[in-house]
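One protein chain omitted, others in place.
Moving on to subunit A:
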Amino acid sequence: MLRFLLRRSSGAILILVLISAFTFFMFFAIPQDPAMLACGKNCSPDALAIIHKNLGLDKPVLVQYWNYMYGIFAGRNFDVGHCSAPCFGVSFNNQQMVWDTIKDRFPLTLSLTAGGLIVFLTGGLSAGLIAAAKRGTWLDKVFSGVSLVMSSFQIYFLGPVVLGIFVYSTGWLSKPKYVPFTEDLAKWFMGLLIPWLVMATIFTANYTRIARSSMIEQLQEEHVRAARAKGMGARYVFMRYAWRGSLIPIATLVGMDIAALLGGGMVTELVFSLNGIGRLARDSVVDKDLPTLMGVMLISAAFILIMNVLVDALYAVIDPRVRLA
């Protein structure tokens, strides 16, 4: 297992370096000048040259990239002060250390991911298992039908509708707002309840469908039928044999969803005016803020790679036949 993890980690680092280079050089391939955004009203060529120098954009792109990567491991000095490793640079837009901004935004994204995950995994897997167990019955049809409808919703549609009804019109729920749970647990919970439920509505449907189909597939496997033929109880076989086998596609989906959400649930954060990694990513693109964009891209990519490794490792735990060779 250790050898597997080391091998996959080194591969992941190489991929991260490639992603960083791709993002960095693509940014400069696009005909745009981030200095123009800082140039303000009196944007003469002289003023633009001063901003280029201030932002370090007057140096060759290769040198800029080297400086950026060097800063991640060794830190860098800027006009606004020293940036300790891991230094993702200083934002073009607001002169703040990017790593500080990411650290500030991450707890919201983590809360959103964790809460949402609990809600949609609980709901989705339960409904999927029941539908599989009651295959062909009215219950199965209801769960399957509802999940089909739910999965066709989008957060940018459902979010404003829920806000309109439960916040602006009736006032039954408070407007989404992030309060750290270390500060006030109740406000943290109530502040994120609507985003969790809206996210869960859409994600639950996916998990219901995949859990159902995976379970049905497993129930038709020979080892499951053999267990039943040997006289084992239906419930025991369902949970001990079929459920375990159906976990592999579910684990893959969970891994990818966690990685995507930790990388920033952009639409969710925009719809509910929340300030997490997703919004930061959006803002960095709009503001042509290369250091922030690089920071968010690398963090998001890192989450995807880490979850990939973890999911692969989990396969072996779920199914001992899988070898981590």
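General observations
Quick note on the criterion: a residue touches a chain if its C-beta (ideal position, glycine included) is under 8 Å from a C-beta of that chain, and two chains touch if they have at least 3 such contacts; residues count from 1.
Definition applied: contacts and distances are computed from a predicted model.
For the chain that does not appear here, its UniProt entry gives the protein name "ABC transporter substrate-binding protein", which is one of "Copper resistance protein B", "ABC transporter substrate-binding protein", "Sarcosine oxidase subunit gamma" or "NADH-quinone oxidoreductase subunit NuoF". Check A:P60, A:G136, A:G171 or A:P320 against the missing chain and you find that the one touching it is A:G171. In the complete complex, the residue from A:C39, A:L110 or A:V142 that touches the missing chain is A:C39.
Residue in contact with the omitted chain (choice from A:I50, A:I216, A:M232 or A:V309): A:I50. Subunit A residues in contact with the hidden partner, per the touch definition given at the top, are 32-33, 36-48, 50-51, 53-54, 79-81, 91, 93-96, 101, 104-105, 163-164, 167-169, 171, 174-175, 273-275, 279-280, 283, 286-288.
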